[in-house]
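With one protein chain held back, the other chains of the complex are shown just where they sit.
Coming up: subunit A.
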Amino acid sequence: MKAKTLFDKVWDAHVVEHVEGGPNILYIDKHLIHEVTSPQAFSGLNARGLKVFRPERTIATPDHNVPTVNQDLPIVDMESRTQVETLKANCEKNQIEMYGLNHPNNGIVHVVGPELGHTQPGMTLVCGDSHTSTHGAFGAVAFGIGTSEVEMVFATQCIMQSKPKKMRITIDGELAKGVSAKDLTLYVIAQLGTGGATGYFVEYAGSAVRSLSMEGRMTVCNMSIEMGARGGMIAPDETTFEYVKGRMHAPKGEAWEQALEKWKTLKTDEGAVFDKEYTFRAEDIEPMITYGTNPGMGMGITASVPALADIQASELPSFKKSLAYMDYEFGRKILGKKVDYVFIGSCTNGRIEDLRAFAALVKGRQKADSITAWIVPGSKKVEKQAIEEGLVEILEEAGFELRQPGCSACLAMNEDKVPAGKYCVSTSNRNFEGRQGPGSRTLLASPLTAAAAAITGVITDPREFL
C-alpha cells in the first residue's frame, strides 16, 4: 500500500465521488452553524423547497453577534436580535440542536464543538467560519466555508471541494518558559507570511507540537488560516484521547473501544510525501507580538520592526500603509509603547488554560489605570469553570472582570469595539485594519503577553513577571 499522510487518510475516506475535471464530492460528518453565515443558506434551502438533509449532524450556537453583558435580557441591537432569533427559528424548523444564549452549552462555535465531544478524530467538519481549522487539533479535516457551501451541506451533507496540496510543518524542541502555543503559531505565520500556505492543508508535527495540550493544539490549528492554509491538523494521540473521553457526545463503552482502535491508525505513514515541508526549532521562539495589519507581520517582542532596507520593493507600498496605520516606525522596537485596551478571548485563546495563564500573571498585581480590559470566556462552560476554580476572584482582586461568552472584540460585530486610533493587545487571531472597530489598532499576542500589558499599560515582555 502506498504511504499516506494523515490528511489523505481522512479526506479519502470521505470522498463520495470524484467529479471528472472537477472537485470531489466530500461527505461532511459534522456541520457547525452560527447566526451570521447561516440565514442566507436557510433562505436558499427554503426557496428550493428543501429541509436540512441530516439535521442530526448539525449543531448551532449564536456567538459572533451577541452582547457579552446582560445576556439574560433581550438583545438591544435590533439587527443583532433578529439575526439570533432567525437562527433559532431556522433550527426549530429543521430540528437542529441549538445552544442559545444562556444555555449552559452556549459559546463560541469552535470552543463548544470540542468541549462537548462533537469534534472527534478522523471526522470531516465544516462551518461558515474560517477558524473552523481549530478542530484539526483532533486529527479531523476541518475547514471554513462560505454560505453557498453551508447551503450545500444543509441540502446534501456534502460539499464540492478540490483536494488541497499537503504541507508539513515540524517544530522540534522545547518551548521556553513564557512561550506558549500562541507564540509558536505567530512565529510560524511570521516565517511563512500571510499567504504562505494558501492552497495547502497543513499537518503540524514534531516534539514541540506533541507536547502541547489539546487547548494549545487548538490555538495552533486555529491560526492556520492566517497563513492562508485551508486547514491545519495534528495526529491524534493519548493527549487527544484523554481529552475526548467521557465528553457528552464522545462514543461510550464498546463504541469507544472501536473508535479508539480506528483513531490510533490516524497518523502519517513512514515515507508519505508532502508537497512542501518546513522545519523550525522551538528554542528559536520568544514571546511574539504583531506590529502590522496582517498576522504575518509578527516578531519576537524584544525585536525591532523590519528596517526599510529589508522590505522587498514589491511589498513596500503595503508595508508602508500598514505601519502608517499603526503609527509605528521602520527599524524601531515597539516594546514600551502605549497600550489602551487588552482583549482576552476568541476561538484562538478563550479557553480555560488561557484564562488560567492570564490570571496567574495578574495575581497579586493591579490592572494599569489607563487600560480597558475585556476578558471574555469562550463558552458558558469556560465561564463556569473559571468561577469554580476561583479565577474570577483573582481577576477581580486585580481590577478585572469576566464578561459573558461570545466572539466579542475579535471581530467587533457587537458593542465591544476598540475606538479609532487606540491600541489593543489582543489574544485573537486577526490584526487587520479596523478588525476590532473602525480605526482600531490590534497587536496580536498570547494571554501572558496580554496580561503583562494589562498590568503595565505598555507593551511588555511577559518573562519579566515569571
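By definition in this document, a residue touches a chain if its C-beta (ideal position, glycine included) is under 8 Å from a C-beta of that chain, and two chains touch if they have at least 3 such contacts; residues count from 1.
The working rule: contacts and distances are computed from a predicted model.
Its record in UniProt calls the unshown chain "3-isopropylmalate dehydratase small subunit", which is the match among "2Fe-2S iron-sulfur cluster-binding protein", "Phosphate transport system permease protein", "3-isopropylmalate dehydratase small subunit" or "Septum site-determining protein MinD".
The chain omitted from view is touched by exactly one of A:104, A:195 or A:390, namely A:195. Across A:164, A:216 or A:462, the single residue that touches the chain missing here is A:164. Considering A:62, A:113 or A:144, the position touching the chain not shown turns out to be A:144 (whole complex).
Note on the undisplayed chain: of the listed residues A:241, A:278, A:330 or A:432, the one touching it is A:432.
From the options A:166, A:182 or A:230, the residue with contact to the chain not on display is A:230.
Where subunit A meets the missing chain, the touching residues are 16-17, 19-23, 25, 27, 36-37, 39-40, 43-44, 47-48, 50, 64-65, 77, 79-80, 82-83, 86, 128-130, 132, 144-149, 151-152, 155-160, 162, 164, 194-195, 198-199, 225, 228, 230, 294, 314-315, 317-318, 321, 411-413, 420, 430, 432-435, 438-439.
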